[in-house]
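Take a look at the structure below.
As you look at this complex, bear in mind that one protein chain is not there, while each of the others sits in place.
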Amino acid sequence: MQVNEKKGEFKPTIVAFCCNWCSYAGADLAGTSRLSYPANVKIIRVPCSCRVNPMFILRAFQRGADGVILCGCHPGDCHYSTGNYYARRRMTMLFSMLDYLGIDRKRTRVEWVSAAEGTKFAAVMNDFAQTITELGENVKLGDLRCKE
Amino acid sequence: MLKLSLNRVGDLFAKIAEAQALYLPVEKAGQVDYDKWTADAKVSMDHLNTAKSAKDLFFPQVERMVDFKMEGKNIEIKPHALSDEKFVLFGVRACDMKSMEVLDKVFLAEPVDSFYAARRMNGTVVTMACSEPEESCFCNVFGVDAAEPAGDVVTWKVDGELYWKALTEKGEALTEQIKALMEDGDEAKVEESKAAVREIMGKLPLANLNLAPFQPEKLNEMFNSPKWAKLSEACLGCGTCTFVCPTCQCYDIRDYDTGHGIQRFRCWDSCMYSDFTMMAHGTNRPDQMQRFRQRFMHKLIYFPSNNDGMYSCVGCGRCVSKCPISMNIAKVIKALGEDKDE
Partner (left out) sequence: MQRVAEMMLERAKALLADGTVNRVVGWEMGEFFYDLTPAVFTADGLDKFVYNGFSGANLSKYMIKECAKDGKALVFLKPCDTYSFNQLINEHRVDREKVYIIGVECRGMIDIRKIRDMGIKGVTAIREEGEELIIDTIYGEKKCARKDALLEKCLCCKGQEFVVYDELLTTGEAFTVGGNNRFAKVAELEAMTPGERFAFWRNELSKCIRCNACRNVCPACSCLQCVFDNPKSGIASKANADDFEENMFHIIRAFHVAGRCTDCGECSRVCPQGIPLHLLNRKFIKDVNEFYGEFQAGADNTTKYPLTNFTKEDVEPSIVTNRGGEN
């Protein structure tokens, strides 16, 4: 995936892991409601937010993501009852570690988006894309081999 | 023989670096390894052995070989260019210099390894005689003289001066470049220091390791020795010994999918790893004892059998000081050699 298409204009690549039951449906609703969110948000559907292990996040950065966001059901609403509670702990720990290594902590985010929250989904993605655009290209956690 | 005050080695390095890259032992985060010289590098002139050996400069841990690009049904093959960086490698000890003879046997024999050959051709090696050997040193066992290393240029540190002597054409060429900084040196002083170092070497605790039992005809006997099980018992199966070893030369070739093509590279491999020489049917050395045995049999029996008796250990002592469980070639030589003495 190439990021800088036009000179002078940075369009970040954003990977959004969305759980099948809430957030992916939320994204769907955003679409059918004709709400706009940046086209450079690439959604990866996962069965549950707790399916995402730290490697997924790192690998997304390795292969050119400038920001990675994980969306799941609101705490208490997980389709599998408790998956998102585990995801919440894992991501807190991982993000804290990335920060500890000096990697921009604003490039990672977790948001809870329900199937009814199409508006929220679009708003979150717009906001995150804005943040990442301001941060610029991810250089600290990329793999040079993937950039050529 | 030329000499230069050790206070002025900075000028010497700057002069060398004017014409080509200069690699030498540099301290980084508490560890001394070969690194490129810069004006603010923390050069270590006293450190005996770098953590990683000098082989890294000729046979780097990772080397890109060829790129593939696929478009539709076409595959474009782009060989990665050979290294053309001219460089000087400064501060190599006698044991590491000897290790290059071992590596040359492997990589410069037909078919010649062009990556290694290019780096060897472009590199000028300036060695440095040892002045304070460690207890882990046993290079004399393998016929290495710590006081008189080989190389393109050899240097000695004596009484605050660096003595310099060119040994080869490459060495002469380098000497021409830096001659202006040097003055004539007195050989007698160097001879004195050599004698002192040789005396220490003779007294080291590992100086008397007996290699006599390690002969090619003893292959079966050594291979089947019941002692391997005990020796390898605590082995963690990590690659420390292999990766710090100046003579270990096994590598793996791997493909990396970059998302827009394939990069083929080679990287150091370790016979201590469970996936070493993994094949479709699995691995031929399923347990750690066999893997452990392979490493030492290779160094002490297989390699000398195929290379006119040259052992592929140079006694640098890195495995002695680095192994997490303190199991090393010196202990192996002692344990397996014991029977013969009795």
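Descriptive notes on the structure:
For clarity, chains are labelled A and B in written order, and residue numbers in each chain start from 1.
The rule is simple: contacts are C-beta pairs under 8 Å (C-beta built on N, C-alpha and C of every residue); 3 or more make two chains touch, one makes a residue touch a chain.
Bear in mind the structure is a predicted one, so any value in this text is a computation, not a measurement.
The residue from B:51, B:289 or B:310 that touches the chain not shown here is B:51.
Touching the chain that is not shown, out of B:76, B:172, B:233 or B:338: B:233 (per the contact rule at the top). Within the complete assembly, residues 54-55, 58-59, 61-62, 75-76, 82, 85-86, 88-106, 108-110, 135, 140-145 of chain A touch the chain that is not shown.
One chain is missing from the display, and on chain B it is touched by residues 28-31, 33, 48, 51-52, 61-62, 132-135, 200, 203-206, 230, 233-234, 236-240, 242-244, 252, 254, 256, 265, 267-270, 273-275, 278, 320, 322, 324-327, 330-331, 334.
Definition applied: only the chains that are shown with their structure count from here on.
Computed centre separation for the pair chain A/chain B is 46 angstrom, with centres defined by C-alpha atoms. By the touch criterion stated above, chain B contacts chain A in their complex at residues 256, 258-260, 263.
The residues of chain A lying in touch with chain B in their complex are 1, 63-64, 143, 145-146, 148.
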